[in-house]
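Please find one structure pasted underneath; my questions will follow.
With one protein chain withheld, the remaining protein chains of the complex are depicted in position.
Here is chain A:
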Amino acid sequence: MAARKPAAKPNVSPEELKQYYRDMLLIRRFEEKAGQLYGMGLIGGFCHLYIGQEAVVVGLEAAASEGDKRVTSYRDHGHMLACGMDPNGVMAELTGREGGYSRGKGGSMHMFSREKHFYGGHGIVGAQVPLGAGLSFADRYLGNDRVTFTYFGDGAANQGQVYETFNMASLWKLPVVFVIENNQYAMGTSQKRSTSTEDIHTRGAPFGIPGEVVDGMDVLAVKEAGEKAVAHCRAGKGPYILEIKTYRYRGHSMSDPAKYRTREEVQKMRDERDPIQNVRDLLLQGKHASEDDLKAIDKEIKDIVNASAEFAKESPEPALEELWTDIYADALPQGDAVKA
């Protein structure tokens, strides 16, 4: 095994580090379980796993404050778990059950939680980008200092509406962090074959939006960059772009044969750069945790994930009447809307 390069100096407390380990592990185990349930036919349709990219959302959530919003695409399970949504509700939505966040009517790609300020879960590549800017528009209009994390991939970065949004977000100084989760493959097309530039974040420059590259396999680097971006937005300086270089170990979706890259490429990433292993090493090397401590965390996570799978299997399918509900609202949504 190639030598691992641990983060130079942890800028967080041992407790925080343990929390990141725990949060990333929850996403990893949850996604592995979702993959299993898909194989068993309990989850249908499209199911896009986040395995390998865990440090991105965990690092950025560490930089977020209460009330900050987030919106993303269809590879959304990790984002939901990282912002504190209930694994039971997420898993039960994957199985299309009454106990799911959308009562079984949204599925893997369409989940929301007003309580946790998670605004989806959107199935159209790139469509969440103007939505995220719109959320931040609302916050600026209402005069609060919240920030919206708007996640999209390297694939979405070639959609026109992303640049329409960059223009307006910069023009109107909207407090939005554009997070480009660059996992290097837009479905099966590598960045090299689809994107005219190597550094996607530089595409903000013509709009006057600063940006930087971040090592997405290093949760501490992500957190640090996130804090910088959030400070920029909260100071009223407008949007900020973080291009987070990450890697998805699994296929684009469960039905992806992944012929566009070699097994060796994936294995090398897992062996040398795995974000969870990195934090595990830091904890052990810094003597912040013992093997036994980590085993206890592993067990705790395993129990949570198993419980979510049980819940998702046992929760009943939605009542047939649900077909006809939630098409129209008869009252304005009660959420975090603030009187201007």
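Here are a few things to note about the model shown:
Just so we're on the same page, a residue touches a chain if its C-beta (ideal position, glycine included) is under 8 Å from a C-beta of that chain, and two chains touch if they have at least 3 such contacts; residues count from 1.
What we mean here is this: contacts and distances are computed from a predicted model.
Candidate names were "Pyruvate dehydrogenase E1 component subunit beta", "ABC transporter permease", "YvlB/LiaX N-terminal domain-containing protein" or "Autoinducer 2 import ATP-binding protein LsrA", and the UniProt protein name of the unshown chain is "Pyruvate dehydrogenase E1 component subunit beta".
Remark: the omitted chain is touched by one listed residue; of A:A55, A:M111, A:V214 or A:V230 this is A:M111. Touching the chain that is not shown, out of A:R28, A:H48, A:R70 or A:H122: A:H122 (per the contact rule at the top).
Annotation: of A:V12, A:L42, A:M168 or A:V266, A:M168 touches the absent chain (contact as defined above). Contacts to the hidden chain, counted on chain A, fall at residues 69, 71, 100-106, 110-114, 119-124, 127, 129-139, 141-142, 160-161, 164-165, 167-168, 171, 325-333, 335-340.
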